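All protein chains but one are shown in place.
Here the chain labels run A, B, C and D in written order, and each chain numbers its own residues starting at 1.
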Amino acid sequence: MPFTFIVSKALRFVLTLAFLVFGAIAASPARADAVDDALAGFTTDKYDDTDKAIQGVILSGAAMGGAIFDALGAGRLVFDPQSKTVLYKDASGALKLAKTGEPAPAELAGKPLKTVRLNNRLRRAVEAASGAFELRSPDRAKRIGAAKAIFKTREPTALPSIEAALAAESDPKVKEILTQARAAIVVGKADAPEADRAAAAATVAAVGDADALAALTNLPADSPPAVSAAAAAGVAAIERWQSVANVVQNLVYGLSLGSVLLLAAIGLAITFGVMGVINMAHGEMVMIGAYATFLTQAFIADHVPALNHASLVIAIPVAFLVAGGVGVLIERTVIRFLYGRPLETLLATWGVSLILQQLVRTLFGPSNREVSTPEWLQGSVEILGVSLTWNRIAIILFALAVFAALQLLLRRTSLGLQVRAVTQNRRMAGSMGIRTARVDALTFGLGSGVAGIAGVALSQIDNVSPNLGQSYIIDSFLVVVFGGVGNLYGTLVGAMSIGVANKLLEPWAGAVLGKIVLLVAIILFIQKRPRGLFALKGRAVEA
Amino acid sequence: MSRYRFLDGAGLLFLAVVLSMAVLIPASNLLLPPDSALHVPDYLVPLLGKYLAFAMLALALDLVWGYCGILSLGHGAFFALGGYAMGMYLMRQIGSRGVYGNPILPDFMVFLNWQELPWFWLGFDHFWFATMMAVAVPGLLAFCFGWLAFRSRVTGVYLSIITQAMTFALMLAFFRNDMGFGGNNGLTDFKEILSFSVQAQSTRAALFAATALALAGSYLLCRWVVTSKLGKVVVAIRDAESRTRFLGYRVENYKLTVFTLSAMLAGVAGALYVPQVGIINPSEFTPANSIEAVIWVAVGGRGTLVGAALGAFAVNAGKTWFTGVLPSLWLFALGGLFVATTLLIPKGIVGAASDLLGIRRKSDLPAGPSALASGAPAEPTPAE
Amino acid sequence: MTIGGPVTNALLYLNNVSVAFDGFRALNGLSLSIDHAEMRAIIGPNGAGKTTMMDVITGKTRPDAGEALFEATHDLTRLDEAAIAQLGVGRKFQTPTVFDMHTVEDNILLALKTDRRPFPVLFSRRTRQEKERIDALLERVRLTGSRDRLASELSHGQKQWLEIGMLLAQEPKLLLVDEPAAGMTDQETADTADLLREIAKTRSVVVVEHDMVFVRDLGVKVTCLHEGSVLAEGSLDAVSSNERVIEVYLGR
Amino acid sequence: MLNVEDVSLYYGSARALKGVSVTAAPGEVTCVLGRNGVGKTSLLRAIVGHRPISGGSISLNGASLAGLRPYERAALGIGYVPQGREIFPLLTVRENLETGFAPLKRGERTIPDDIFELFPVLKSMMHRRGGDLSGGQQQQLAIGRALVTRPKLLVLDEPTEGIQPSIIKDIGRAIRYLRSKGTMAIVLVEQYFDFAQELADRFIVMERGEVIESGDAKALEGNDVRQRLAF
Partner (left out) sequence: ADDTIKVGVLHSLSGTMAISETTLKDAMLMLIDEQNKKGGLLGKKLEPVVVDPASNWPLFAEKAKELIAQDKVVVVFGCWTSVSRKSVLPVFKELNSILFYPVQYEGEESERNVFYTGAAPNQQAIPAVDYLMKEEGVKRWVLAGTDYVYPRTTNKILEAYLKSKGVADEDIMINYTPFGHSDWQTIVSDIKKFGSTGKKTAVVSTINGDANVPFYKELGNQGVKATDIPVIAFSVGEEELAGIDTAPLIGHLAAWNYFMSVDTPENKAFIEKWQAFTKNPKRVTNDPMEAHYIGFNMWVKAVEKAGTTDADKVIDALPGIEQANLTGGVSKMLPNHHITKPVLIGEIKDDGQFDVVSRTDDLVPGDAWSDFLPGSKDLEADWVTLKCGNYNTKTKKCGGQGT
């Protein structure tokens, strides 16, 4: 996490003390009354008192400090407002006394306990406090996290604890990060030897991320020339890399946006691109998919919580079937009377879209519904300064998979052949023995089902509300048409190029102007290729 | 003999209705006492005026879509541009009566710290200039847009979608406060038009009458165009564009002529619309608005002119009515209406009416092959 | 070739024209020249490139190489369809293409030779002569009885006739007629031949046809195309006794 | 086999067929003759189910076809070569042929080799899109496609239109061959009189939606019929 934050006085204090705690004999007996005093601060429900209590706990060297800060950070530190006893729930939910870590007496367990509240300032203090504890944690990941946090803050007072931790560390990876953290502090430390500082500058520069850049640019103005020079070289190197990384980052964002567009548009590429139905209700199919996801999650959470983490995956077939079913229904009741009159499908599907929107609004209410992101999709990865969130990666992969599956279905199966035959010449297809009505219903159902699947993915990044579909319908048509109607590859390439172009334009022109420029560019591009990116050519089309 | 009469029965009826509206409604509103059964209530006059302005937009759209096969999903943009031109005039008429009392700058400029009037606002204090611009700007945009697109032979859905992209881009642009058109809030709080208070009932009546006359005029104009030989060429283009080329017609010029004319009509409609509804803002540019205009035409009957106007009137009146009596269910009603229209009366209101009367009206062009035919390669053959 | 003078004085002059679609050569160095008031019959196997040749002449397809001149001065490869049509090249398509939503009469009206610019067209009123001309043409293609029907309601063969009528209405200098006899009875075929011979007195005509009886009826020079270039040229008897022509086209 | 009895057909309010009757038997070719616009195509449309009939009956092997959709008729063994080819423009030649698999059982889903023998050009153009073919090639494809369904009743609407002479001869031979197998009934609409005359076992002549003459092929010899086809 490449941010830096300014360290409040409290934090500096905490770090110094942490050093004291670890620098001295780790298990010095805690002064009992000091601990009590400190804990009392948690029970007043005032931020300033809580702040003091945090410092007090560290100062007192309380044995349970680590557990207390863990609990505090996670909102598990509680107190009994009457007896002013402070307790915490451990990770398994068992109630323990904060002072000793012993199980809470039974009479406290039944009482209405209040949680110790935090605000951002305190939350940072807690993080830092437990960070200091964590430098020596047996958990490797926690040590790494703590060291990285210090690299960001470059808090000089943390130097002794870093050095102590460094001396005790055996894991090479942790050691490396500790060394970097140390370097980040040393490089700005006016009283360190010049050579050390210059070397530290190089170490920091090698990290190469935004924090490193911040460490090197925020040196005191009176730093000796050798240090400044080393830092300047580092800054130049990082900036050079970052300008490359920026472009790559934007490309990656573009692909990610492109995948979202692809997912949103691909169902339309079937109902509109292949079947020729100007399907204004396409967005609503996406919306239905998203609501199906919401319902699936809610159902699983209520009935089979064991599957919670898989609910999103389960929602995929559910959304496909629900949206596909609705699609078949619409085809059988409305669309099938309109083949050969494509313009009227515009009117009818517009009507259908209004009805579906209002239906969902009536059933689920007008406001957003919460679709949660499973844990395995949260967070992000960073590779060489280019970061991407897991859910975006999932969407990219998912979009490509859906695309490949569809392409296979349409190109390699007899159903695919029949679909194309029927849409090209319905009457003649019938005379070839193709069950046109069935194929029509299946095709429309397929397109709608795929739109439903898109809804599953979009529920992860956008509102699940009755308006969801409306916000994608224009982009979807744009993508399908830009790519070339009736060509699935066109839709793929169209979506990706619009996504990338958008993301390359955005930093340069801003989101609003960028979008305008993009639209104008598309208009102009169509002049060059009046039948889209992947235009079909030849007599077959002109006839 | 000619297959098209300049005015057929339905056309005459339509003209008669519109013209008598132009006279009777203002008269009844202004002259009859409010408690008379025939009195048209005050609030209804601008409302009807709004419908008529929409009817004009529908007429313009039907000209390009119904007859030339250009499915424009961006006609709302021309309408809105016309509206903005008029809105700018009305803004300038406010003068120093704005909240900040600045004699030159409209309120939103004062408020965003603008120092002087941007150049594109110059001249809009003159009514004639604004009116000219209400026609010229949409016309020019349509001309430039069409010049590019028709020459490159962008047809069918491709054209539809870029018209949509056009109006979408304009919407985003007008939303930006930096553009100098009042951003999201648009132009509003008008005071006077030609020194008459826009809120005076007589002004409203006059505006209504003007709109009705303009509608009648545009109907005659459209009718004249479609019954001329050019009308036939344009229909030929709609049905078999490349065949028309092989006969030596420069398809792009024909399309451009009709498209530009239609955009100018839409601009006039927009200019008449704004003083009656009292606001113009970028949401007029939303693609959904343009699509809705297409829907009106389809409901009324594409390629019939009268139908387009009727459709606009019917759908909007329905909307007014439904949103009042069924505030939380009206989308069901409206959506159902659209679906039912396509299924039960595929040729729209006018088509259904003439079928019912058993007349095969020669002036009704059967909806020809789709404008999309050239776009969607998978042009489905009629299911028979 | 005379230096400085026109390359040719033929009405239509194709020289070494090639067209390829995705690597497939539909026309392969085709050369052909048609004189003023000449009628030429073109025969050749399916896929020989006859229709493609017409596409090139009318501007529908741009050749990859070669030249195509009309009246020795107009480079057909640079003009678009409308311009070429306005020069006086008229065409009947292999599959009949008419304006489905117009009446038979209006189909002819639209084809009549008049000013093609939008504004003159907008302001034009039908004259007596035009009306008479339409009547005559309808009579000629035997569609007088159907003049008020929509073209979409015609049978296949009737559409063929209508398209011929439209072609005549244009009064072109060069008529390109792709398979006019297809779908006609023998009697009608003979009639069509008469019609074309009549026209060819004043204009140039290029006819593509597979019906040998019809071609014989025309009694003109025949060019046989094969795989995009000229295989044989001459009188029908000469061409149809050519071994290669028999092999690839006529069959035994 | 095929029994069309007293069939009437309307386009809107215009009558295209008035009480038309015709039969076709296996191993025989029934020719339908008539000038432009007399209703030949309309008759075939009625048989294959592209247009509803408003009177009379059509039956195949004694079973009425009334109310059956085109694909059900195809499943019963009616193969159709329409006027104007109607190939699927964006499908390749192979795919166009494969659309004929739909009514077949899984094991039968192959393209018979005789199709390529008859129309060698199709073989070399397997991967070209149907719409890109020349007119005559498309016509050949349309015939080939109908044969893929192994029809029991083959309905051909001017199959020689736009086809080069040598292949017309081949088609004639093919029809004769199919006839000789004795299992297939063939209904042939043809303007090309000599071709029809050579193949026909039986014929009908239509005018203005009515059958004005019908009979044995021998009757075609005379100038009578020819006369009727003139205007």
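Operating definition for what follows: contacts are C-beta pairs under 8 Å (C-beta built on N, C-alpha and C of every residue); 3 or more make two chains touch, one makes a residue touch a chain.
From a predicted model like this one, the values you see are computed outputs, not experimental measurements.
Trainee: What are the shown chains that the left-out chain touches?
Mentor: Across all of the complex, the chain we cannot see touches A, B.
Trainee: Looking at B:L220, B:I279, B:L337 or B:A352, which makes contact with the chain not pictured?
Mentor: B:I279
Trainee: Just one of B:F6, B:Y100 or B:F120 touches the chain that is missing; which is it?
Mentor: Considering the complete complex, B:Y100 is the one touching the chain left out.
Trainee: Residues of chain A in contact with the chain that isn't shown?
Mentor: Considering the whole complex, chain A reaches the absent chain at 1-6, 8, 47, 75, 117-121, 123-124, 127, 210-211, 213-214, 217-218, 249-250, 253, 256-257, 260, 357-358, 361, 365-370, 372-373, 378-380, 387, 389-392, 460-467, 470-471, 502-503, 506-507, 510-512, 515.
Trainee: Hey, which chain B residues sit against the chain that's not shown?
Mentor: These residues of chain B touch the chain that is not shown: 41-43, 46-47, 50, 96-101, 108, 110-113, 172, 175-177, 183-186, 188-191, 199, 277-279, 281, 283, 319-320, 323-324, 327-328, 330-331.
Note that only the chains that are shown with their structure count from here on.
Trainee: Can you compute the centre-to-centre distance for chain C and chain D, using the mean CA position of each chain? Integer Å is fine.
Mentor: For chain C versus chain D, the centre distance works out to 29 Å.
Trainee: Any chance you could list the residues of chain C touching two or more other chains?
Mentor: 21
Trainee: For chain B, which residues are shared contacts with two or more other chains?
Mentor: Residue numbers touching two or more other chains: 242, 377-378, 381, 384.
Trainee: Quick check on the complex: what are the chain A residues that touch chain D?
Mentor: Touching chain D from chain A are residues 414, 417-418, 420-421, 424-425, 427-437, 486, 536, 538-541, 543.
Trainee: Mind pulling up the chain C residues that touch chain D in the complex?
Mentor: Touch list, chain C to chain D: 21, 24, 44-48, 50-52, 94-95, 142, 153-158, 160-161, 179, 182-188, 191, 210-212, 248-252.
Trainee: Note which residues of chain D are touching chain A in the complex, please.
Mentor: 48-50, 69-71, 73-75, 78, 80, 82, 86-91, 95, 98-104, 129-132, 145, 149
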